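Every protein chain except one is present and positioned as in the full complex.
Residue numbering begins at 1 within each chain, and the chains themselves are lettered A, B and C in the order written.
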Amino acid sequence: MKQKYLPLTATILIFVLSYALCVMQFPNMLSTRVIGNLLTDNAFLGITAVGMTFVILSGGIDLSVGAVIAFTGVFLAVVLEQGGMHPLVAFALVLVITTAFGALMGAIIHYLEMPAFIVTLAGMFLARGMAFVLSIDSVPIKHPFYATLKGFYYKLPGGGRITLIGGLMLLVFAVGIVIAHRTRFGTNVYALGGGAATAQLMGVPVARTTMGIYALSGLLAGLSGIVFSLYTSAGYSLAAVGVELDAITAVVIGGTLLTGGSGFVAGTLVGILIQGLIQTYITFDGTLSSWWTKILIGLLLFAFILLQKGIIRLTRAERQHA
Amino acid sequence: MATAKTYLGRLLPQLIALTAIVIAISMVFPGFLNLQIQNGRLYGSLIDILNRGAPVVLLAIGMTVVIATKGIDLSVGAVMAICGAVAASLITSGHSLTETLLATLVVGILCGVWNGLLVAILDIQPIIATLVLMVAGRGIAQLITEGAILTFNHPGLIFIGSGSFAGLPMPVIIWLVFGILVALLVRQTALGMLIEAIGVNRQASTLSGVLTPVLLIAAYVLSGLCAATAGIIAAADIRGADANNAGLWLELDAILAVVVGGTSLLGGRFSIAASVLGAIIIQAINTGILLSGFPPEFNLIIKAAIIVFILVLQSPRFRTAFTFVRLPRATGKPTEREAK
Amino acid sequence: ADLVVGFSQIGSESGWRAAETTLTKQQAEQRGVDLKFADAQQKQENQIKAIRSFIAQGVNAILLAPVVATGWDEVLQEAKDAEIPVILLDRTVDASDDLYLTAVTSDLVHEGSVAGKWLVDTVAGKDCNVVELQGTTGSSPAIDRKKGFEEALAGHDNLKIIRSQTGDFTRTKGKEVMESFLKAENGGKNICALYAHNDDMAVGAIQAIKEAGLKPGTDILVVSIDAVPDIFQAMATGEANATVELTPNMAGPAFDALDAYLKDGKEPPKWIQTESKLYTQADDPMKVYEEKKGLGY
């Protein structure tokens, strides 16, 4: 096995181990319900984390995604409930908007040579601000089409379901993996992460790629917003606060380096599942106070990072001795 | 003299931005520049900005040094909450003010040591290393206050939040002193240069004999100390420790302040004074929004627009485009946007 | 314990919320209920996840304090399919009412109008400029308490809301925003009353008023909502005038209804409204303070 697959393998190993531990304590956690929930409940986070993976692989960061999700939801709710538009048209429209929004941030980052952290932070303010302006109230979406979409699911034995949005997340991951490893764009993303100046000298179209990366992140944040609006049947300007941090955490737990250039889209999926597992475990336990919940999440996060480092270091050392 | 000049040159963009914002606000709200003496202290919107900006200024001072090492400290908001809670619980359980303050600062330092160890020794990426404390820290703070607002009436502690000295509110005095001390500390010793060296090239610095792990930890400790001070001020200001909300999202404001101050998130060159100005600029925007009387749903949009505007003005591209009014394609460097 | 109940709490964003959690746990303990507590850290998605986990776990009933009104149909339907009764605490949801057993809540709009009515009665026809400290932009208490207050003021042209900003339900922001109100309104001389969407913001604002050299409660009337212990201290010293109680004991009535339903199959009413009691300085604030102090606010 190659060195670079180590973090990924370590992460998968940790996930499997901890799932086993959880099941030992709560046998119910093996039910198809829990597994189905893990996919459905984390669908919107997973989709946006795919975009975040590309951004981080290129050495950037996108803090705007949570706000974009909220904006998308509010926008959909407003145009569907007050505008009477068909959802499919609205979906297309909102995806165009969020993609353009991402591309614009990418353009500012590239052409004005401004740090991604700040540009996307401003983007976060702006997107959430736009959501407020559209509606501060939470707007329910009652369009029948939504009910139809929610009706699509695959029933697993034991009461679990693979829902449309859960399936969509898996699809997005699959496409993300293909883009990352099988397209020139994907290689260019890694190239940017390896060093923008070098990539430029090697003829990577830096401007186009940067804009593409943030456009992709915007697109996926938009898609995630659609999923979120399906998930909650509403648009709410205060929704998805802090999702960017969850997404970044998932990406990093998944073994991607924040400095860029190294990591895998598939790792992010495991990162998402690990986070979901932590939450499920805490709910199953059900004895923790609000503050112990936070402390435990922090500690588990720390433990995962430590374990990952440990496994990687051990394997490296072994290799050198071999 | 020459250094004074370059120093001013370094701060010029921030000074211009601040002046522009002050002028803009005083056009919307004419009473903005009024200052008067009331209850033995200066009173007016300008003082409010300095006063309200205190937590972010303090956080930005520590954050600047951390960012100069190519790090970032997301935990400062949570550390503020922890330290506020510690201070409140100690003072209400009857400890003296000195004990309380010392213990609280020690807690801040410990938080910094924790972050520093993760970054420098365990080699965890700063954003994730500090995320651990950001998440868990607020829980710890709530554990101390048990989720409630822990109020206190100790006049000494309250004085730190709302007292005044020499006509200035105490928080302003504190951050002024802090800023000057830290600036002297880094510039009158070799710390500043060594920190910048680490931020630009950690490997080369280590090979040159710079004590990288210790300095890295020290940077996070300073940040923890600043956050502790900010936490004390925030608690003293409202006479209670609000573990749930103290310092919430202030880490983003602090980072923003550092960037508005012109320090690169990629590490290296930094200026404490510029970051302090950056924090004051952000507070001026916030206060301006409050004074303007717009409905609150516009707050974020206005803030975003102003910040983007300032940053665009500051961006290297924009500046070169202005100095070389010749062909815009005749700019100096290749795209030196080294992503690391 | 024979009864396992899941409780999905919003989070712990305020003292009031902490008190609600404490009381719910107390109530459960008294009744010998095994309470599974899940803190959602202010996120609806976490609440949905928690409910799903409860269902997967097979609890007997679920208590839900929804962070927002919309978006519950699907997960409530799932609970219904699993035949697990759901009781809503402190806020209702925007879903068909056969999806939940009952809702134990106050009426947020009503709270606002109680506060407004008190102010209308107190100024008794005199001209009065009111400043308003809103809750977190977009949150339902902020929207509803604003609405109720405005309804109570409607038709009383002597009362005017001259400034309204968000104080995010926190003391710090309440103080900061009040400071700017004071500066903007001629050092506070134009302001006759403050209406805050919660007590915490009012407490912060009271300090700002004092620091500006004015007397809260006298120069500027202060009315707010929640009735947390600290506001009673302020009322005792005359610095606050009135508060509208939002009781943190939503779980008591909820468990009562649940017991009745599980034992005798008795359907409770769809809405169990808690009282929105008005407290003023005349109500022996220190006594109330002592009563409330230990409740975990």
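Rule of thumb we're sticking to: contacts are C-beta pairs under 8 Å (C-beta built on N, C-alpha and C of every residue); 3 or more make two chains touch, one makes a residue touch a chain.
Basically, contacts and distances are computed from a predicted model.
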For the chain that's not shown, choose its UniProt protein name out of "2-oxoglutarate synthase", "Sugar ABC transporter ATP-binding protein", "Acyl-CoA dehydrogenase family protein" or "Pyruvate formate lyase activating enzyme".
-> "Sugar ABC transporter ATP-binding protein"
Where does the absent chain make contact, in terms of the chains shown?
-> A, B
Which one touches the absent chain: B:Ile144, B:Ala197 or B:Leu216?
-> B:Ala197
Where the complex has a chain not shown, which of B:Ala148, B:Val210, B:Ile233 or B:Leu248 is the residue touching it?
-> B:Val210
Contact partner of the left-out chain, one of A:Met24, A:Val96 or A:Leu201 | A:Leu201
Contact residues on chain B toward the hidden chain run 188-191, 193-194, 196-197, 200-201, 203-211, 215, 268-269, 329-334
Which chain A residues touch the hidden chain?
-> 2-4, 178, 181-184, 186-188, 190-191, 193-195, 198-205, 261-262, 320-321
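Here is the rule we go by: only the chains that are shown with their structure count from here on.
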Linking chains that touch, what shape results: line, ring, star, complete or other?
-> complete
Interchain centroid distance [CA atoms averaged], chain A/chain C, Å = 33
Multi-chain contacts in chain C: which residues touch at least two other chains?
-> 12, 18, 21, 137-138
Do you know which chain A residues sit against two or more other chains?
-> 132, 136, 289-291, 293-294
Which residues of chain C touch chain B in their complex?
-> 12-15, 17-19, 21, 134, 137-138, 163-166, 168-172, 175-177, 179-181, 183-184, 186, 200, 203-204, 207, 211-213, 230, 296-297
Inside the complex, what are the residues of chain B that reach chain A?
-> 118, 122-125, 127-128, 131-143, 146-147, 252, 255-256, 259, 264-266, 297-305, 307-308, 311-312, 315-318, 334-340
What part of chain C is in contact with chain A in the complex they form?
-> 6, 9, 11-12, 18, 21, 35-39, 41-46, 48-50, 52-58, 68-74, 82, 94, 136-140, 143
